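A single protein chain has been omitted; all remaining protein chains appear in their positions.
Here is chain A:
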């Protein structure tokens, strides 16, 4: 049977979500699916659009890749706008051709509303919706000082943040008497205004713009109805959205009075062959301007195309929790108390800068809505009360009062019904999570993998964790954090035992706090902890038996029992003389030579007994160990920066060398890689490193906790425009905090993901010093820096230590009988087949 054709018009967040939900279902097999996107870029995350100015790229924000689409047999047509739908012939037209269809999904989204102000169409009057819009804003902001956002709603404040991150003096002009008029009341709006002004954004409320005319001191002047005016270099309109229904209108589909494609509960338009989802769709006379309801429509439609007669869209919760310019804002349900008989509890702490309001039913039993500004702490709990109709506690005010003795009554995950929605992005209920656990998921990671909960916006991470913990506990699953059978402690706990009790050897640690002789799990972990705390030579007699072979012999064991050697080349900068020495040594010992991914030279194939001789030569030439064998700082990659590059704005090589020299001896739970880029072109790929540094005009932007490896992760922007000194002290703190608190072999990325409170918490600890640990962390790092020694230098100078490198203690002249070699591309490498069988 020939396949039918399904055409999806629009490749935004909702269109993409529909494909994700639909592509793997049985019904999808009946269709050839074509997707048309007007933008040249594949669907990306518009919720985090402002991060584009913080250094994120389309790739970071993209929700999928062309390969993903191809793998699911989806035909992706980007940069191809559908211009007409011929419903009689069932054909869509684009500038590139005509396509027949059996069904169409309209996911055309919305466009920004530009108020009808005289002069609103001139140059430097812009909107904020697509990456192309952001490029225009960036271009317009080049070299000027001031920017205005028209619209003090959610998107407008997001846009103001974007202008601020471009270095502009940002203003917000709002027609209503307060900010976020839809979500907040007068007190909440006033507090938000104050907080945002404290951050340097100027807010003008109750301002109606009459006209935009040429300015005297800046490019433009906005004339207001009250005869005041404001001069600015650019204007971004962010005064709401309008459904993008032009195509549907032209095709004769039924449209609402104020726009929007009318749909029923099954997302069907007035043509049964055409569906509409997301912000272009009008349901029950409403347009939903948030992504979650769009996702719900997408899921409904996917189910419906799979003949699920139950699937229907029944409206959506418009509650929102955001951090706008770093200020917490939450709005839940009936925030304005429009329900008849509703009562209010308000707590306005002008001192602390927090505002909370509860809207409660007439009988005082249910929560109808809430507003939070300044502290979103109670949001998750309040949302669960409101969504699930849970009876309020006797003193509901405690839910928004600051914590006092006795504390607020927490709504334990136990109190939530099975139907409680935990993750609204992926529509995961508490029941789904319980089912996943009953089906065998035994930890948080497994539950996330199975249900996708908390993999969308991540806002539910804390709630999800507590539900999983409680449910696992109920089933008698004890989540053991013990490092191995010899110690009933996690790595972090062992770290504290070592540090607090001043323990200096594995022997005394296991005698006092463990049992048995230890094993290949706990021994290297403890060795690493001891190294971090006391920084003694890893070849000191007590520490030798603790090390993995790579650490013991300070080289990386390869598959045939030989080793590779990686001398340090800080920042990848090397003199011709040193390069020649590397070549000569490699030639003398017949070593295979390769440039590593970290801008160093790897020399392969040295036998155990050759290692000290080779290092003697390298040390004489001025090299030192590169720690390529250790769980330690490996390399700091760099571009050439302002020294040679036409675009470099800072000396990235100098900074890379400085960082590599500083941290080169640090032992850590996992290997660490850094990079420093001299400009935002990012040639050093700093955003894929544990510590990434990118030069700006004003200093350095610091990214943390990225990695390559099996599960790559982009680093998070941690701090901006740091001076050299600030950069170093911030890295000191982050690294030392990681080294002290991470689990065994835990990468920085996984560490951050598991850190309660995540990136925000890390920022509090490091940048705001919320734990008062800052100085201690820096002092500890300084101690490590001060006690650095080249382990290889100490080793080759000590005859006792050198004795360790005998291949066979009783036969120094014997060669290992199972090492067999072959030649490939003019270099020696291990032979694939080892013919000799040992008995």
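The rule we apply is simple: a contact is a pair of C-beta atoms (placed from the backbone, for glycine too) under 8 Å apart; a residue touches a chain by one contact, two chains touch by 3 or more; residues count from 1.
We take it that contacts and distances are computed from a predicted model.
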Fill in the blank from the handout: From the options "Fumarate hydratase", "Type I-C CRISPR-associated protein Cas8c/Csd1", "Nitrite reductase (NAD(P)H) small subunit" or "Formylmethanofuran dehydrogenase subunit A", the chain left out of the display has the UniProt protein name "Nitrite reductase (NAD(P)H) small subunit"
Handout entry: Of A:523, A:671, A:763 or A:780, the residue in touch with the unshown chain
Key = A:523
Problem - Residue, one of A:548, A:573 or A:661, that touches the chain absent here - result: A:548
Fill in the blank from the handout: Checked against the full complex, the residue among A:559, A:646 or A:825 that touches the missing chain is A:559
Completion exercise
Out of A:2, A:314, A:500 or A:809, only one touches the absent chain, namely A:809
Completion exercise
Against the hidden chain, chain A presents residues 485-486, 516-520, 522-524, 541, 544-550, 552-553, 557, 559-561, 608, 803-804, 806-811, 814, 816-819, 834, 836, 838-839
